[in-house]
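The complex is shown incomplete by one protein chain, all other protein chains being positioned as in the whole.
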Amino acid sequence: MNKAIADFRSDNAGRVAPELITALATANNGTVLGYGGDPLTAQLQARFCELFETPVRVFPVPTGTAANALSLAAVCPSFGAVYCSPDAHIHTAEGNALGFFSGGARMVGVPGPHGKIHAQALERAIGTAGVGLANKPQPAAVNVVQSTDLGAVYGTDEVAAISEVAHAHGLKVHMDGARIANAIARLGCTPAQATWKCGVDILSFGITKNGGLLADAIVVFRPDVATEIGFHLRRAGAVWSKMRFASAQILAYVEDGLWLRLAGQANQVAAHIAARIAPLAGVGFSAPVDANVLFVEMAPHALTALQEEGILFQRRGPSLARFVCRWDTSTADADALVAAITRVSAMREHPLPGHLELHAQHRP
Amino acid sequence: MNKAIADFRSDNAGRVAPELITALATANNGTVLGYGGDPLTAQLQARFCELFETPVRVFPVPTGTAANALSLAAVCPSFGAVYCSPDAHIHTAEGNALGFFSGGARMVGVPGPHGKIHAQALERAIGTAGVGLANKPQPAAVNVVQSTDLGAVYGTDEVAAISEVAHAHGLKVHMDGARIANAIARLGCTPAQATWKCGVDILSFGITKNGGLLADAIVVFRPDVATEIGFHLRRAGAVWSKMRFASAQILAYVEDGLWLRLAGQANQVAAHIAARIAPLAGVGFSAPVDANVLFVEMAPHALTALQEEGILFQRRGPSLARFVCRWDTSTADADALVAAITRVSAMREHPLPGHLELHAQHRP
Amino acid sequence: MNKAIADFRSDNAGRVAPELITALATANNGTVLGYGGDPLTAQLQARFCELFETPVRVFPVPTGTAANALSLAAVCPSFGAVYCSPDAHIHTAEGNALGFFSGGARMVGVPGPHGKIHAQALERAIGTAGVGLANKPQPAAVNVVQSTDLGAVYGTDEVAAISEVAHAHGLKVHMDGARIANAIARLGCTPAQATWKCGVDILSFGITKNGGLLADAIVVFRPDVATEIGFHLRRAGAVWSKMRFASAQILAYVEDGLWLRLAGQANQVAAHIAARIAPLAGVGFSAPVDANVLFVEMAPHALTALQEEGILFQRRGPSLARFVCRWDTSTADADALVAAITRVSAMREHPLPGHLELHAQHRP
Partner (left out) sequence: MNKAIADFRSDNAGRVAPELITALATANNGTVLGYGGDPLTAQLQARFCELFETPVRVFPVPTGTAANALSLAAVCPSFGAVYCSPDAHIHTAEGNALGFFSGGARMVGVPGPHGKIHAQALERAIGTAGVGLANKPQPAAVNVVQSTDLGAVYGTDEVAAISEVAHAHGLKVHMDGARIANAIARLGCTPAQATWKCGVDILSFGITKNGGLLADAIVVFRPDVATEIGFHLRRAGAVWSKMRFASAQILAYVEDGLWLRLAGQANQVAAHIAARIAPLAGVGFSAPVDANVLFVEMAPHALTALQEEGILFQRRGPSLARFVCRWDTSTADADALVAAITRVSAMREHPLPGHLELHAQHRP
């Protein structure tokens, strides 16, 4: 491979928003109680109640996997089932975290396009689950990823429809918001509208992927949900003693809308790239580019050529590539990618011409 | 309570060494692979091999509880027993973390002075454990806290004696080094001498309590120990995607001996206080002041008066107080504490005079 | 529903072979050591080594679910994956037992016909599993159900091919032999040929479904497999203190080939029914009738009529029925079923004629 000319591998490959590091330095003053008994963590609680326009409980945690697995374990018994997209991060990329934290809970795949699940499909899945039969995992929760692992964004009505089905059957609604900022930036709605107002009970509030440092958070929206999660977290080693430095990051992250600005930048770069490459022959999208991630279909030889040009990205198959735009992805990076795709998409495969059929239905 | 005049509540109440925050800013540059695939984490591996003078594997983790429970779960089966002091942090202050992470492992208390365990007591405990009996927890690991939860420091010969017993029976040796820097600073030995050279197999390398921010680490000393711990950690949500920012902290922490300087400062302040208050009537020590923590026995009314004066500390019983000195505990703080103890220890209890008998055997 | 005229609901609906109850009475004599320290359990060990023509360890357990989950948990770590048919009992009918006993292990479906898995499909699944990637469940074991949950019997070459793939990748081979007697009776091979000679490492030796009472067993074929399972079992409450009464049952079960005679009877009845109904129009088989279970496709109205006639069976879908023949299913029961199916398959649906297409490829 040549020298890397632009990096689209992952949200986590990038930098931290400098405001968060500044906040750490500012918080580094005086003495406070540990494990969340400090003024900044109290301020974080108040700030999130304000941000979400409802009383919430917020718990900083180290990682998105911890946020997801501990959220779900707090609402799903060891004999329970969590409904999710087969493309959901908890299913494809978190090992056995859910089963481990819950003492055995299983995931049940629910179909839907682009990493989404459909409310009707959820209804059907619950209907055949064997509720009350002790030899079947009992429906307990549904996991909605916003934006999805394939780069799509749920409409709030879509989430509301899922929540309606879930709540009608006694399931809790967990949103994996690893990229919730990108979704909200896209939807142009309020954080409240994107979450509890469409039925979300508990949220993995992602920060790391959007300029964060070493903390994500769990947000609980109802007093009767996850009542014991504080015990789960501490026992899981997921509560820092120097919590003020986690809370300080998160406060800075939401200060003055920083989080939505960062996500908006990433979304904008992605949209820019999508608009430029959509007209190219031999370029398709396997999912709509709603947020900051592009799933692009191209001929295998073209993707290989792209790699050889020094574009860093995740190859998801012979003819499928994932490009992730970050808050700190520059216009130069974007232009480099567009130029490279333009070049390689025009290449003929040698010695044998390719016969690639592309799904082009999601051109933006 | 009056305004706080000095804070001796805990190591984690204090500030972060500014070098660590600077390191974060420095690391905030360019793009890298996530989850530990970055150059700083590679550098951390190399640096720790050098620091410990042997090939080691090092894993940054969010908290000391995660470090302890995941280390022990990696060397103890679900049907196993971990031998520890009744005063050990895993026993008194980490909830059910060990049982949770291990799938049921139990702790067995081994007596010894000041939070230590004795090699002979360990030998006896293993001898009556019922090795091979399926209805008994099977001896699997021993937990040694260095420095101990009561402020004492094991001699390397003491640790070696414990390790010899443990290894003779097939147990692994885990050192909870939440305050290992303080211990090494006291012992004046090398990190290697304090750990694997006296038989330690796996170490919780504490950083948080000694100027750290949001990361501790696990260090594995032998290739055949904890071979699967990488899978345990990721599955436990204890692996950051932006790992470079954890590794950067830890690199800065050990750079040029910073960690031992910080710990030495804390130890020195503790020794200073101990030397000043030891001569006072009505003041005793329930454990030797080997490192940065003082366990002081005084009359209940005197401790209450101390609290009322604005000295912040942990009251462990009517007549027992814990004072923790940090790297950033100032001489002024120390002098304020000495002055306050001097005042309150001279007070007579009203209306009834006290009849306190103190254990004064550990005057430094 | 009319009075039941014949019961084909399940293997477990039937009677116990009287020899097993007699054995209990015979064993009820004198005093012995508990938890397996008795002469009958020693005799069971010896008998199974003889039966399987190799040194084995045998552990009586209460249920098939305990046998499966504890076998798999003994060979699969908490971060591991168990490969199985989507129709496997562990996947469809044992709740979250595997995840519970293993601390989180997940099942990965491998396609194949009639409840089997294919060696090549297993190879492909392992190939894309992400071996060594900590965010993916690590391939650890494969589960083969013999005879399958859809009534088919693996050839020993088919099992051997699976085992070869599994062992090449370091996976252990678990056979769920809930109906292994039926499979061996069908194959006409030895117990050794059906198990370890084709690569099985650990076996759930089913008894309950074939005339058993309250015990099944785990059989371990290699000294280096499941070395700690004795501790797992006792800790799981799966070891009876009055073990002699479990061992006595199992000894009687295999005495003079009783188990294979019982299974042979059940198989014969199933074959008899299959041969009689196969020629009927409107009757098909969704899987080959290799053992004692028939999966029959008929028009919905015909199945409903069959239920109304008083035939007890499990309806697996509008047009799919499962009929299980037991060792104590009488010829009269079989004839009653054949007569009833003959009647209902000739019925026209009213008022609207049906348009059922049947898969008839498995006519015996």
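A, B and C are the chain letters, set down in written order, and residue numbers restart from 1 in every chain.
Here is the rule we use: a contact is a pair of C-beta atoms (placed from the backbone, for glycine too) under 8 Å apart; a residue touches a chain by one contact, two chains touch by 3 or more.
For clarity, every value in this text was computed on a predicted model and none was experimentally measured.
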Displayed chains contacting the withheld chain: A, B, C
Contacting the left-out chain in the complete assembly, out of A:8, A:79, A:285 or A:313: A:79
Hidden-chain contact residue, picked from the options C:215, C:229 or C:258: C:215
Missing-chain contacts mapped onto chain B: 78-80, 93-101, 103-106, 134-137
Chain C residues touching the omitted chain (full complex): 7, 9-10, 12-16, 18, 21, 24-25, 28-35, 61-70, 94-97, 100-101, 208-209, 212-215, 231, 234-242, 245-246, 312
Residues from chain A at the interface with the omitted partner, ascending: 35, 77-79, 103-104, 134-135, 138, 228, 230-235, 239
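We adopt the following convention: only the chains that are shown with their structure count from here on.
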Homomeric contact chain A-chain B: same or different residue positions, threshold half: same
Farthest chain (mean CA position) relative to chain B: C
Between chain C and chain A, distance of the C-alpha-averaged centres to the nearest whole Å: 42
Gap in Å, rounded to a whole number, between the CA centres of chain B and chain A: 36
Chain B: positions in contact with at least two other chains: 35, 231, 234-235, 239
